[in-house]
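Working notes, structure below.
Showing subunit A:
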Amino acid sequence: MPHLEIDNLSSAYGPNEVLKGVTLAADKGEVVSLIGPSGSGKSTLLRVLVGLTRPTGGSVFVAGEKIDYGDRKSLRKLRDKMSIVFQQYNLFQNMTVMRNVSIAPIKIKKRPKAEAEKEAAALLEKVGMADKHDAYPEELSGGQQQRVAIARALATHPEILLLDEVTSALDPERVNEVLDTIRTLTNEGITLIIVSHEMAFVREISTRVAMMDEGKIIEYGSPGVIFDAPNEARTEEFVSKILKH
Partner candidate 1 sequence: MFQRLIDEAPLFFNYHNLVFILEAMGRTLGMTIIGCTVGFTLGLIIAVLRRSESRTLLPFRAIAIAYVETFRRIPFLVILFIVLFVIEPLMPGASLFAIATVSVCLLSTAFLSEVIRSGLESVPEQQIEGARTLNFNALQMLVMVILPQSWKVIIPPAAAFIVMFIKDTSLASQLGVIELTFAGKMLVNRGFSPVLGFGAILICYFLLSYPLSRFAAYLEKRLASS
Partner candidate 2 sequence: MDYTFQFAEVLKELPYLLGGAVVTLQIAFITFWAGAFIGIFGAIAKVYGGNAARRIASSYVIIFTNTPALVQIFLLYYALPDAGILLGSMTAVLIGLTLNAGAYLTEILRAGVISVRRSEMEAATTLGMSRLQLLRYVMLPHIAKTIYAPLSNFFVWLVLGSSLAALFGVEELTGRAINISTANLRSIETFTIVAAIYVVLTVLASSSLALVGRWAFRVKAKVF
């Protein structure tokens, strides 16, 4: 049974149909990357998955269970298992790094403070931010903030981690430190859904790649196929333009 199953998912913003029937399945521990031109709906797909934008049709199943995006309880259960990291890091500006990472386990999952902070420290070490426990987000660079954001998303032990263009807002020099961090996540059994423009990276770490255009997935396959021998003309066009850089 696939870990994450998306079936004919649609989402509309007024008269604009942003997602037009997206179907996708990912197995546990897979790394699925979404590529495609701007406006193709990649970020919207992630936002709909985590429940920030309401779907207007279709269904989503996590480990076989259907998600009811209109029901608060169902959303809570979903967010227990699914975390998201945003392009704009979205760290809490009024909290230190340690507090940012530990607050959800302490206040939402009700874990004891000492335990949660110990885990948070381990996660921060893992993302390379061990010496910044007491710093505030405004004191950190974009790359550092993004790594803290990843630690924060991991603190709730998600089964599925969504990464929405997490390097797009960073200085080119900072991109690699974040990519390195993501790389370490690929063998931990977490299902990763990544939206990214970093084609070389996508090609390297993905188990499957989905090409999106105008709200639909037009091709879904292994990186080898998508990048070297795509079946769809649109995929070929996009990939060749991007890889020329």
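Regarding candidate selection, all candidates are chains of the complex that A comes from, given by their letters.
Methods note: a contact is a pair of C-beta atoms (placed from the backbone, for glycine too) under 8 Å apart; a residue touches a chain by one contact, two chains touch by 3 or more; residues count from 1.
These figures come from a predicted structure and were not determined experimentally.
With subunit A as reference and 1 or 2 as options, the touching candidate in the complex turns out to be 1. Against candidate 1, in their complex, subunit A makes its touches with residues 50-52, 76, 79-80, 83-84, 86, 88, 90-94, 103-104, 107-108, 152, 156.
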